[in-house]
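Note that one protein chain of the assembly has been removed; the remaining protein chains are unaltered in position.
The first chain written gets the first letter, and so on, giving A and B; residue counts start at 1 in each chain.
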Amino acid sequence: MNDEQTSTHIPEAPATMSPAAAPEELVLKVRNLSVDFPTSDGVVHAVRGVSYDLAPGEVLGIVGESGSGKSVASMALIGLLPGTARISGSAKFRGEELIGAKDKRIRSIRGQRIAMIFQDPMTAMNPVHQVGKQLAEAVRAHHDVSWGAAHKRAVEMLDLVGIPQAKSRAKSYPHEFSGGMRQRAMIAMAIINNPDVIIADEPTTALDVTVQAQILETLLQVKDEVDAAIIMITHDLGVIAGMVDRVNVMYAGRTVESGDAFQVFDRPRMPYTAGLLGSVPSASKDTTLLTPIPGSPPSLVHMPEGCPFSPRCPLVQQVCIDTEPGLASTDEVEHFSACHRWEELVDDPEPRLLFRRKQVAT
Amino acid sequence: MFFFIVRRMLVSIPILLASTFLVFGLTTMAGDPLSDLRQSQSPNKEVQIAAMRDRLDLDKSVPERYVNWLKGVPKLDFGKTRDGQEVWPILKQAMITTLRLVVLAVVLSVLIGLAVGILSAVRQYSLFDYGATFAAFLCFSLPVFWLAVLLKEFGAIKFNNYLTKPGLSTAGIILLSVIGGLFFWGAVGGTWKRRAIGGATALVASFVIFGLIDNKHWLRNPGFSRPVIAIFAALGAIAATAMFAAPSNRRVLVPSLLAAGGGVLSTYFLGDWLFRPDWTRLLLMALMATVFGIAVGLALGGIDRAAAARASAFAALFTGGVILFDEFISAWRPGRTIATVGPQTPNLKGTFWPRMIDYAGHQILPSLALALIGFAGYSRFTRASMLETLNSDYVRTAKAKGLAPTQVIMRHAFRTALIPVTTLITLSFGSIIEGAVITERVFAWKGMGTLFVKGLTDVDPYPVMGFLLIVSLTIIFFNAVADILYAYLDPRIRVV
Partner (left out) sequence: MSEINTSIAQEPDPVVEPDPRLVVPEREFTVKARSQGELIRRRFFQHKLAVISMIILGLVILLAFVGAALWKYSYSTPMPLTNRGRPTLDLIPWLDGDGLGLGNHPFGQDQIGRDYFALTMRGAQRSLIIAFVAGLLATVIGTIVGALAGFYRGWVDNVLMRFVDVALTIPLLLVAAVLGRRTQSLPILKDVFGANSIYLLALTIGLASWLSISRVVRGEFLSLREKEYVEAARALGTPNSRIIRRHLLPNAAGSIIVNATLLVSAAILIETALSYLGLGVRGSDWSLGKQVSEYQQAFKTRPWLFWYPGIFIIIIALTINFIGDGLRDAFDPKQTRVRQ
């Protein structure tokens, strides 16, 4: 039926998605990743054909609201989804296929080559084991060393992420740490085996704003220390702005815009991105009422045929309702957008104000 | 910690006083101890009435009698029964009897309940889970004494008939093999293929084993030969390695196997100690086994010394257990072993093992009755607790670190799930003692429960008070233990 067609009929992303990196050097090569969850209400198409590349040392941001599929897509890479999930497509880590790989192989990659940091540091650590022990455990899971050696490495890492008195702190329990320190410890746990990719799933959402900046800075520091690429998943555009090389905007399970962070922010080529940028409260002189994007995201069970954003889009045309646009090149280099009407945004001097203006469709 | 305990004791005293006073009052209200004497036709009725009145201080008021009783407690003078016997010696004997009954029941139900609960949670919605759930609910819904009567009939009378000429019919072998296969099919996880292979191997293995058992008429004269003991010992060592580290970890496996081997070798020179032991010798042997295991583990474990020591100690003790079990079953002869009256055969003589067989025969049914009901609660609760931890964020982190599934379950999910379960176990001691009341009645064990019921029906206040005091003290003690255990297991609530 229509659902099946939708995921296959989006054209594959063009091969040159990553700047100046030959395919063999890519750390991650994701093509047409799709994740479906059968539920009692129908099949939920959480991820519908996502493709991207990740170069070594690159920081890729994935932006989207809740339900856009950003977390699910990343968890699918390292096999952390429940057994009921149906994953299809390809995700190659340094040329090795992750989707459908053997459990043992995935387990050796998880935590060692690809590490993940989760949102809530309060609950992410086991309350009955010491922090140092939990970090040492991550080492021993992949290397045949003694507890003593692993513990030493754990203390080193805690020190690296800026936890004071790391040696004695390692003997404390998670509930004795503050929220920011806990997240630092989680970062330490993620980098302890020198991974090639760190997936950070909303790492700062549960923290105070002041602590957020520190954590992001720590992340960037350690990235250079261990030479890792980062996938930063967030719904907060501010987090993206300061940190990220490239950004993918996701909506309703697909990437709808992708490109260099500065380009996408300054010259978006997709109305959804424009709407996102326009809805952020600004501390500048621009003092008017906030402009949200009206409406809500579509049901991931009953996906209609055309562009999922069309009910809310001010630039909507009949072609948008009929056919779902594929991710295609725009006027700028390495800047892709899934929109039939992206050209409308080229000449727009203030794309952020798109939703505020009245548009007469042509 | 010390002050914590002291504070608990102090708080409990007024509760104890209040409850003992209430119970005393209620017991005296429950009836008149002289009622049946009054109706008796005996010629020296008046003398007997006067004697009883004197014994039980019936002339004095209730509060006075209570205070008198209370004064005697520190001196271990719990008053006298209606017939003039001292309560304390009777109480002491009853306590030992009930303890024997309860301890075995609790150990059985905890071990099986925990194991089933963990497996049910990990293999949720599998055949095993449904089966275990149904079994647990069924045990919950059984009236204790109805179960006990049924056990007496089928577990004793009919089973004893079988025990006089034990053997396995072909149908029996096939049935047991099928059960073995199904169990492994449910317990092993993973894809259909893995489960089918597991189930099929178990089926074939069971068939072979049970076939051999029947063929050699093993059941008529049970016992393990040394090679068989060695096989069990090796399996125990492998299991220990899997539990305390990973099954393929050579640094732990080798010392464990050596410890197990050492245990098997010990049968060559421990001869008489095994054949005619007493409790001291048994304790010494257990100690030696543990020390030996730890030593081997520490010596050969390399960087995994700690885990190796634990696994080796476990393996050594397990091997010891297998050897002792062999001695135990070797002492058995076909006959009507299962008994339903009392804790042992009166005036029993014999060496250690035959006596043990007798005790076991008497104890298995009542403890089983109690254990079945306890197991239901523990397995359900463990399952619920495990489900909660398996769903938690830190288990997800553990998986994200790349830990092996067994380690995720044992070191993270189970460890945290254990906390509420231990409090459940410690707190349920009280209700087990009450459940024991019925079981003691059915199987004619003269324990605390019988004492209590007899005291109630005969309107004999002092044994009832004795029972209550012991039970209350036990409950208070176990409540305190529960709190302490909780603090030990959960660092979050260790308030200095």
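Going forward, a residue touches a chain if its C-beta (ideal position, glycine included) is under 8 Å from a C-beta of that chain, and two chains touch if they have at least 3 such contacts.
All values derive from a computational prediction rather than experimental measurement.
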Given A:122, A:226 or A:321, the one touching the chain that is not displayed: A:321
Touch as defined at the start, partner being the missing chain; which of A:170, A:300, A:327 or A:345 qualifies? A:300
Which residue among B:285, B:339, B:390 or B:404 touches the omitted chain? B:390
Can you list, in ascending order, the subunit B residues touching the missing chain? 15-16, 18-19, 22-23, 26-27, 29-31, 121, 124, 137-138, 140-146, 149-150, 153, 384, 387-388, 390-391, 396, 399, 434, 437-438, 441, 452-453, 456-457, 464, 468, 471-472, 475
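Keep this in mind: only the chains that are shown with their structure count from here on.
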Distance from the mean Cα position of subunit B to that of subunit A, given in whole angstrom: 52
Contacts from subunit B onto subunit A in the complex sit at residues 302-304, 306, 392-394, 396-404, 407, 411-412, 415-416, 419, 489-492
List the residues on subunit A that touch subunit B in their complex, please. 78, 80, 107-112, 115-116, 118, 120, 123-129, 137-138, 141-142, 144-149, 173, 175, 186, 189
